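Note that one protein chain is taken out, while the other chains of the complex remain in position.
== subunit A ==
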Amino acid sequence: MNVNKKLTPMKEQEPHERRNNFFEVPLGYTKEEAILEASRCLQCPTHPCIEGCPVHINIPAFIKAIKEEKFDLAIDIIHESNLLPAVTGRVCPQEEQCQAVCVMGKVGDPVGIGRLERFVADLDLEKRRKGEVTVPKKEKDNGIKVAIVGSGPAGLSCAADLSRMGYDVTIFEAFHVAGGVLVYGIPEFRLPKAIVEEEISMLSKMGVKFVFDFLVGRTRTIQGLFDDGFKAVFLGTGAGLPQFMHIPGENLGGIYSANEFLTRVNLMKAYKFPEFDTPIKRAKRVAVIGGGNVAMDAARTALRLGAEHVYLIYRRSREEMPARAEEIVHAEEEGIEFVLLSNPVRYIGDEKGFVKQVECIKMQLGEPDSSGRRRPIPIEGSEFTIDIDEAIVAIGTTPNPIIAKTTEGLKVGRHGEILVDENLQTSVKGVFAGGDIVTGAATVITAMGAGRLAAKSIDRFIKGEI
């Protein structure tokens, strides 16, 4: 059989251009490129890709539709399992999920499933912009009220499925826009906010209600939601509590959590200050601490805000970095300077209270720890300093404690994560949870998978089956 073993390339903005703007880096497939890539799918009967996808999109079927140029059919197939394909096609780590198990991967590159998903999703958005909207089919309204707390990926996919089942769904969101990490966390150049908004607007068209500026735990307790007539509650509030290292000088001016830095830039559009009112420090020499996707996002954002040097300080080596390979490459191409096997021990400030240096210690790798990664051990006497005027701490987040603190009987684990059973039901009857608030910081698509599972469980709970 004569199949092309190579992934059809996708055009990207050149590194020297894109490091100065917030426009999207990968530019997407053309119709011809998409059809070419779709024809690489073997339509194998085992289709391991479907199992590899946390929301179980019927991947061979939608790819076949693309190959046959039935683009409307392709989007309908995707929408059955996923209402945010323009998002997931961009931000999923497909190389670890659907594409990791693609049969084509055994003889060459796996099929570019994410790129194809993005292609049909973008086509659909274009149609929607022209007013041609196809709202997914729904069961008859049953009038039963369900509350979704948090409008991130978990909450949105739970809401979409419950709405399709006929429930009267209200999403309560603390911020003034929907999307959670999709709007405050992931930068514009990886995921344009206009696209997130367009994708989410599909849910409103389906009848899902959004209430903003509403912090469950403060504005209303969970009990308060039941008192207001909701029959079940889904908690999808994410892992929004930033971790700090608790080293000297960490509260100096110019030191941000990645959450704060990215929220200012992405949600509040501080990169357009003073057109927008939220300020951000425009630093020349920036240290980003961490090696995950959030660290890459923060580093690349700092660069786009005009930094001359962005140092990514990571305590392990490049091989252990948890960030997506693609993002590490993007960061490197744009000129991010990696300071590996190094860990900050303190920050040094000036007389006005702003950071001016970070002191680090060199590390060596020891035996593997419980996560299977080799444990970094400081090398005594190897301290060195780097001159900086800004630092961004991207060493991870844990679940926000407000709901756990204000809900009687809600059981949480050691890291503040909400404990759930196999149906994603918490220790409080009728309260379900999923996404990062259960797992700790993970991916957009696993949160969406949890949202879908919770929707099924809520339906069974309301029907008295669990």
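Note that a residue touches a chain if its C-beta (ideal position, glycine included) is under 8 Å from a C-beta of that chain, and two chains touch if they have at least 3 such contacts; residues count from 1.
Keep this in mind: contacts and distances are computed from a predicted model.
K.L.:
The chain that is not shown, which UniProt protein name from "Multicomponent Na+:H+ antiporter subunit A", "Glutamate synthase (NADPH), homotetrameric", "Sulfide dehydrogenase subunit SudB" or "Thioredoxin" does it carry?
P.N.:
"Sulfide dehydrogenase subunit SudB"
K.L.:
Can you work out which residue in A:Gly155, A:Gly240, A:Pro344 or A:Pro376 touches the chain that's missing from view?
P.N.:
In the complete complex, the chain left out is touched by residue A:Gly240.
K.L.:
May I ask which residue of A:Glu51, A:Asp277 or A:Asp369 touches the chain that does not appear here?
P.N.:
A:Asp277
K.L.:
So one chain is hidden, and I want to know which residue out of A:Asn4, A:Gln43, A:Asn142 or A:Asn251 touches that hidden chain in the complete assembly.
P.N.:
With A:Asn4, A:Gln43, A:Asn142 or A:Asn251 as choices, the missing chain is touched by A:Asn251.
K.L.:
Where the complex has a chain not shown, which of A:Arg129, A:Lys205 or A:Arg218 is the residue touching it?
P.N.:
Selected residue, touching the omitted chain: A:Arg218.
K.L.:
Could I get the residues of subunit A that touch the absent chain, sorted low to high?
P.N.:
Spelled out for subunit A, the touching residues are 174-176, 211-215, 218-220, 224, 240-242, 244, 246, 250-251, 253-254, 256-257, 259-260, 263-264, 268-269, 273-279, 281, 352-354, 400-402.
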